[in-house]
Structure formats: C-alpha cells, structure tokens
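Everything below concerns the one structure shown next.
All protein chains but one are shown at their positions in the complex.
We call the chains A and B, going by the order they appear; numbering starts again at 1 in every chain.
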Amino acid sequence: MAWGDEPVSTETAAARLAAMGITLPPCPTPLGSYVPALTDGDLIVTSGMLPLVDGKLAYTGAVGDVHDLAAAAEAARLCALNAVAAVASELGGVEGLSRVKRVVQVIGHVLSAPGFDQQPAVLNGASEWLAAVFGERGRHTRMALGSHALPLNATVELALVVRVDPA
Amino acid sequence: MAWGDEPVSTETAAARLAAMGITLPPCPTPLGSYVPALTDGDLIVTSGMLPLVDGKLAYTGAVGDVHDLAAAAEAARLCALNAVAAVASELGGVEGLSRVKRVVQVIGHVLSAPGFDQQPAVLNGASEWLAAVFGERGRHTRMALGSHALPLNATVELALVVRVDPA
Partner (left out) sequence: MAWGDEPVSTETAAARLAAMGITLPPCPTPLGSYVPALTDGDLIVTSGMLPLVDGKLAYTGAVGDVHDLAAAAEAARLCALNAVAAVASELGGVEGLSRVKRVVQVIGHVLSAPGFDQQPAVLNGASEWLAAVFGERGRHTRMALGSHALPLNATVELALVVRVDPA
C-alpha cells in the first residue's frame, strides 16, 4: 500500500491487525523506573520502545554495520508494534484502539554506523506499518535521528504520541 | 536585536518576514512516510526539518569538521525557516502565522564532530530568527543535542511545536 493511499477508517485497527495475522504482544516491561505509557487528557504518550519479541531484543547493533536497511526497518516496525501494544494497554485492550483519532508524532532513533544517513528509510518500516493499522489516522509527524549508542545496544528506539477520542 | 528585547506583537509575522525580505518556501516534501506538520487541537507539530533550499540540502557534514559555527547556525536558521513554512501551510499561508500564540518547543540535533560541544550557539541561529519573526511569542523552550549521524548527512535537524489561537 502506498503512503497517501491509506484506507478511510471504516475498519477498526483491531480488525486490520487480525486481517494481517498480528496479535499484539503484552505491554512491554520497562527497563527502569518509568511506565511504558500514560494517558494525559486525550493524549497517550509512550516511552521509548525497543525491538522486543517475547521480551527479548530481536535486533541489536548498528545499521550500516551489523544490519542492512531491510533488517533495521523490521526493527523499527517491531518498536512500533510494542508501542501500539502499550497504547492498547492504556485503552483496555486491542479493541480500544478504535478510539485512536490520530497518531500525532513518531520519534525514532536509529543506531547508526558512522556515515549511515538513511534513517528515514529505516523508520518507514514503522511509519508504513502504522498507516496500515490506523489508515489515514496513522499519518504522523516524525523525527528520524541517528544515535551511536542506545539502551541494550538496540538497533532502534521509537516513541509515539497518540490523540484519542474521549472515552 | 538582543534576546529579551523582542518587539511586542503589534506587527504580524507576515509583515516582519516581508520587512526582512523573506518569502517563505513551499512546505517541505517529506523524505518518507510521514507528514511535514499536523494540527492537533490548538497545537501544530512539525516533523524534523533539514536545511533545505529549493528542495536541496544546503548544508551537509558535521560542524567542527566540515563547517564552522557560523555556517552551522545558518543551517539551523534554514531548518527553522522550513519548519515555519510547514506551520504556515497548516494555517492556510503566511498570513495565518498571525494565529501563532507561542512557539512552545524547539528540538534541534546538530551533526557534530567528536568533541564539538557548542550546540547551543548553533541553535541560536534558529532561535534568534524565530524571535525576530514572532517577537516575544517566539520565545521557546529548547533541547540542543549533538548527533553523529543525521538523515542525508544534514548538518542540523530541527522540529517545532507551536500553540495557535483557535480559528
């Protein structure tokens, strides 16, 4: 699906996830003294999410060094999956994602070998997946940044801010 | 004009830009699957902006290596110019900037040679220009950060959050 051709939200995020064969993981356990997400009025803010699968990092090491672009984009998608799981947790489960009115902001830091400058292409792995799940409500602003060091040597760290309809 | 001596906003941002001889560029085209800016209630959030001129990067490479402080500060100003163009686009054009009530936040990442630690001076290039355009409404909070890798090897990446008066 091309960006800009997202479906109008007649289908819920839960239905789309089901159609893609995706079960949301449980809300990720924080790595320190913070919460994975919180609800502030009609906004949900997530913490920085890592590419975890079953509680273990699936991607460590820098893109342009250990990983190629495709692998790093998949790491970014896994970060977004965990972030959406944290958002769903704030909304009482996957069905609650139907209250998501807009993904406002994606902040993504990509562990980058020196000279690697394709962070936007890496983060498209997260952005395109968010558009597939939320349709045009998934179209967001983004900061794509390179880092030389990230927690647990994760390949990507990504956080979301989401606007929800009042309960 | 010294910081803290910004004019009270009796003149519009559009008038000040005209007086400075500045025509806003068109809203920048995203480098990936995201939008340049979006309006969330009375906030406008921009994506990370690069120092583009006519759609091309005017500054690539690290400050302290390829660029000196003055060049990097000009790169930061160009990022702010593009960010304001994206804000104006959300507000229906340059005249719509009169609805800007406050520049809330500037996040700036500066591509930095190892050991370079004058990111605040670099970002003053953006901050002082924002104060010149918006007067005391342009006084913002800021995070100034160094990066070793940025998209397309850009010298600066900068995003804005702006509060607007309801339409």
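Heads up, the rule we're going with is that a residue touches a chain if its C-beta (ideal position, glycine included) is under 8 Å from a C-beta of that chain, and two chains touch if they have at least 3 such contacts.
The shown structure was predicted, so the numbers you read here are calculated from the model rather than taken from an experiment.
Visitor: Looking beyond the chains shown, say which of B:L69, B:A121 or B:L152 touches the absent one.
Guide: B:A121
Visitor: Taking the entire complex into account, which one of A:G48, A:G64, A:P120 or A:G138 touches the absent chain?
Guide: Selected residue, touching the omitted chain: A:G48.
Visitor: In the whole complex, what residues of subunit B lie against the chain that is missing from view?
Guide: Its contact residues with the unshown chain are 3, 102, 104-106, 110, 112-121, 123-124, 127-128, 131, 139-148, 163.
Visitor: Since one chain isn't shown, list which residues of subunit A touch it in the complete complex.
Guide: Within subunit A, the residues that touch the unshown chain are 30-38, 40-41, 45-48, 107, 109, 147-154, 157, 159.
Just so it is clear, only the chains that are shown with their structure count from here on.
Visitor: Averaged over CA atoms, how far is the centre of subunit A from the centre of subunit B? Could you give it in whole Å?
Guide: 26
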